[in-house]
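One chain of protein is taken out of this complex; the other chains stay put.
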Amino acid sequence: MISFFEFTLASLPALMKGTLITLEIWVVCITGGAVLGIFLALGRIYGNKITYGITTTYIEIFRGTPQLVQMFVIYIGLPDIGIVLRPILAAMIAIGLNTAAYQAEYFRGAIQSVQKGQMIAARAIGMSKPQAIVHIILPQALRMVIPSWSNEAILELKMTSIAFSISVVELMAQAKTIGFRTFRYFEIFILAAIIYYILVSVFSSLLDLLSAKVHIPGLTLKNR
Amino acid sequence: MIYQILLEELPYLLQGVLIIIELLVLLLLLGLIVGIALSAMEVYGNFFLRQSARAFIRIFRGVPATVLLFLVYYGMSGLYDIPSFAAAVLALGLRSAAYQSQIFRGAIESIPSGQMKAAHAIGMNKIQGVLFIILPQAVRLSIGPWSNEFSSELKATSLAYLVGVVELLRRGKYIVSYTYGNALVVFVFCGVIYFILTRLGNNLLYKFEIRISVPGFERRNVRESTIKG
Partner (left out) sequence: MGTVLKIENLHKSFGDLKVLNGVSLELKRGETKVIIGPSGTGKSTLLGCVNRLIEPDQGIIWVSDEEITSKTIDLNKVRTEIGFVFQDFNLFTHLTALENVKIGPQKVRKLHKQEAHDLALEELKRVGLSDKANAYPAELSGGQKQRVSIARALAMNPKVMLFDEPTSALDPELIGEVLEVMISLAKEDMTMLIVTHEMGFARVVSDEIIFMEHGNIVEEGPPSQLFNNAQHSRTKEFLHKLTELYGEKKEDAQ
């Protein structure tokens, strides 16, 4: 019966491999989700009736159903219509599409929080609507969205832990394997918990730093 | 073919819905009780109580639900062979407590300090002040964010699947395993049921919110703490 310390050392390599996959999924999902999220938000705010309808439906569906169900639909369900995806790809797509829906609402809140007068002033000096959105609205909205975005990003980091259920070999999967092999469940999952906790703490601090760095006096999210 | 099967299996699936509702109610209840205690510790407690509460909250918010579920279900197996349903209630309930405590704390702290001062001024002690003046206001201020929490936890119940609870999703998976090639329809169907549940739940809460509303306590936009499942 080896000590907890030795157990930790022995498990670390596998857990680190898993952590790498976790981070890989996470980064892809939050960045992809952000890009899609911004477009969804713009579609909801500036789009015509059709665009509004499509984006709103998308957001309602992905926010109204559990992430796990979405993942099963994409990994297990899509093959029925001929779309077969590698587990890690399915996980990225499922989590990415899901986070985009949540991020869209945060972006929308931030964009609508930018005062009306900004758009008016931009048009008054001859900017076109797209120019105004790119140069005036988005720079302000993106700064204001950082707190909610950071919150969402951290949630996604934790969400990656369900990917093991569709055979993705990330941190949870590695921990589970070791647990089932050694029966030292409590210890291995404590280790996993510690690793997640460290990741969450580090990235939360980094995001707070980012928020402080790009802060502009007078630019804060107004609670509507 | 598959639609026929789904129709036949509807009772079976709806039993899964019952389990979800059971799980949801229990975990929210656990979260409510512990959450209130935690928020009281944070707001009114001494240094030791405050730090303990904060540590609990940081841990249960910083660690994924999945890990918590596994820790309780598998990790406890040394001490006590806990059934999967109970493990889910415990793990998800304590996690919800961490989130709910933040809602209550936010509500209490947003009540102007003048309220307590006025309570003292008419002769109430601290406990009376909290009970008769602070709490009733805090409850009303909490409803909005709590609805969000409710919504999140409803979706989180699907995670019970991961420790073997035979709820809706797992039942769906069983159906999939004996009807080859129809996974998409079955899982989308499960999704639809969840969607309906979420909508209904939100509706009910909204009606309740309106029922007990008092002018001056309209939903203020507290920062969203949307947790997902």
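Letters A and B mark the chains as written, and numbering starts fresh at 1 in each.
Just so it is clear, a residue touches a chain if its C-beta (ideal position, glycine included) is under 8 Å from a C-beta of that chain, and two chains touch if they have at least 3 such contacts.
Given the structure is predicted, the values throughout are model-derived calculations rather than measurements.
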Which displayed chains the hidden chain touches across the whole complex: A
Touching residues (missing chain, whole complex) on chain A: 114-115, 117-118, 120-128, 131, 135-136, 139-140, 143, 216-219
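Operating definition for what follows: only the chains that are shown with their structure count from here on.
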List of chain B residues in touch with chain A within their complex: 59, 62-68, 70-71, 74-78, 155-159, 161-162, 169, 172-173, 176, 181-188, 190-191, 194-195, 198-199, 220-221, 223-229
Chain A residues within the chain B interface of the complex: 61, 64-70, 72-73, 76-81, 98, 102, 106, 147-148, 151-152, 155, 158-159, 161-162, 164-165, 172, 175-176, 179, 185-186, 189-190, 192-193, 196-197, 200-201, 223-224
